[in-house]
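Heads up, this is only part of the complex; the chains shown haven't been moved.
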Amino acid sequence: MNKIVVFVLMLTVLSWKFLLTDAESSCLELASGIFSPKSGVHTLVDSDGAPYLAYCDMDTDSGGWTLIASIHENNIHENGYCTQGDPWSSQQGNSPYSPDGDNSWANMNTFGNVVSATSDDYKNPGYFDIDAGDLMIWPVPNETPLKNWKNSAYLRYRTDNKFFDAYGDKGNLYSLYKVFPVVSGVYSGPGDNGPSVPVVFDEGTVDDVVQHFGPTVQPYLTPGFIQFRALKQSSQEGAFALCPGIKLETACIGSSGYTSFSSEQCGDFAVMATSGYGTGTGWSVDKQMIETTFLLFYR
Amino acid sequence: MNKIVVFVLMLTVLSWKFLLTDAESSCLELASGIFSPKSGVHTLVDSDGAPYLAYCDMDTDSGGWTLIASIHENNIHENGYCTQGDPWSSQQGNSPYSPDGDNSWANMNTFGNVVSATSDDYKNPGYFDIDAGDLMIWPVPNETPLKNWKNSAYLRYRTDNKFFDAYGDKGNLYSLYKVFPVVSGVYSGPGDNGPSVPVVFDEGTVDDVVQHFGPTVQPYLTPGFIQFRALKQSSQEGAFALCPGIKLETACIGSSGYTSFSSEQCGDFAVMATSGYGTGTGWSVDKQMIETTFLLFYR
């Protein structure tokens, strides 16, 4: 009799645990709990009490990484410069009237769906809600199913110095881009770029980063960094949100809403195809890189 | 022993309560329950059994107000008239071929996310599912985080006469705009406007409403009302869904899909910037009002 009561009590407590275990605000908090779950999709709850789904990587460097965004290029051709499907740059056309485009790097909109993150752009509330220290990036081939993301990532790298701590009580990309907005026409000198933060590699090397860029671009690259808010120099007026794995302004993702140099540089990935789509010649990255989705994680 | 059994029984009953408390179809039902929750994000369940997140205001006039929509202007410049990001007017361009535009005021689509409601347009299933009596409007500065909405609202007003009861078994904006569609070319005389309903103020006064409008507009305003389906007179063909705080057709939000007078009046807020963006001169509202998101609540 006593045993039955204890058993029922355990069941009841376990159902509460089951209900409440996932009610954490980041994968790092989940990893710190008594039932640390495996990598995969989990329910997080933001600071307003709103639940949302997120993918957690619970393996890299002891885990605790929350996927908060993916950058995916849907159309990089003549009819695709800052059009529908470019929320990380502008969906209003290359235009001086919308210099900050959709402003998704520095606002609180959300879009997409975690299981579709390599088929479409994705941004969840964690992007602006989680207090992060570091950023991890996985370039993954477009259309890779969630269960294969880690194995398919041909590079995996992350910052390791908690640089987000410099951006307020809630340090993250949202607060960083409030300081360094991705907007056209703000260049006044070489010092106006945002920070470039060194990375450590979990998959691949600095040489692997460089090989995807065209020969004309390579001399300008310093691999082993993530560059934030890279500006086109002089009078070209463009700004780019993030250079994956490299320093400096060439071949970055997430343009501002206007670049006076050429409409062909307006778009989520547009500047990466300056010398043709996936050619790997001149200024263009190779086919593998242009058909990549960049997965962004916080910890 | 007996006590343990009772304790377990209580725990079990409480877990059911916990699970079921939120299963209400509106914040008003939540407020009427035995565990009336505080203002914030809660899970509602529509009449088809589909759960969704909504913000509840549980304070104003004893609470029970459900946020069902937000109207946000993303781009009001030359490249922004009835383009992407204008679901409350048209995303098809100012065009006589789509006189009702996206038709969001009178259909069952949904968009956006409750925690992003001041960064992007938002419409949840409550818009067409909840049986409402009154409407409350909070103008809140763009990009205000959810926890600051109430404090940041520079006006707060609401109807108090259950005017929605006149629009069928399920009275709400959806049923009202079935009777008064926001479509171009329906003007045949001054009596064709929709209803204008008086409001009471919880924050601000009728004078505070007027001061945000340009001097050319002010003589045409009657503050202290919400006007529904305001029509451009004579041959201009435009219709506007909602005039926040005022009677008559000037400076309303949510245009129809076409106005023959000028494409510059097509858009979620477009007519409010007729004499320039945020100038507060001529026909234009001031900067505070043009950079506002209107939060719409039912009770």
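So that you can tell them apart, the chains are marked A and B in the order they are listed, and the count of residues begins at 1 in each.
Basically, a residue touches a chain if its C-beta (ideal position, glycine included) is under 8 Å from a C-beta of that chain, and two chains touch if they have at least 3 such contacts.
This one's a predicted model, so the numbers in the text were calculated from it and none came from an experiment.
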Identical protein chains across the whole complex (2 displayed): 3
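We adopt the following convention: only the chains that are shown with their structure count from here on.
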Touching residues on subunit B, where the partner in the complex is subunit A: 1, 4-5, 7-8, 11-12, 15, 18-19, 40-41, 53, 74-75, 77-80, 83-85, 112-116, 118-120, 143, 145-147
Subunit B-touching residues of subunit A, taken from the complex the two chains share: 1-2, 5, 8-9, 12-13, 15-16, 19, 46-51, 84, 91-93, 95, 97-98, 102, 107-110, 125, 129
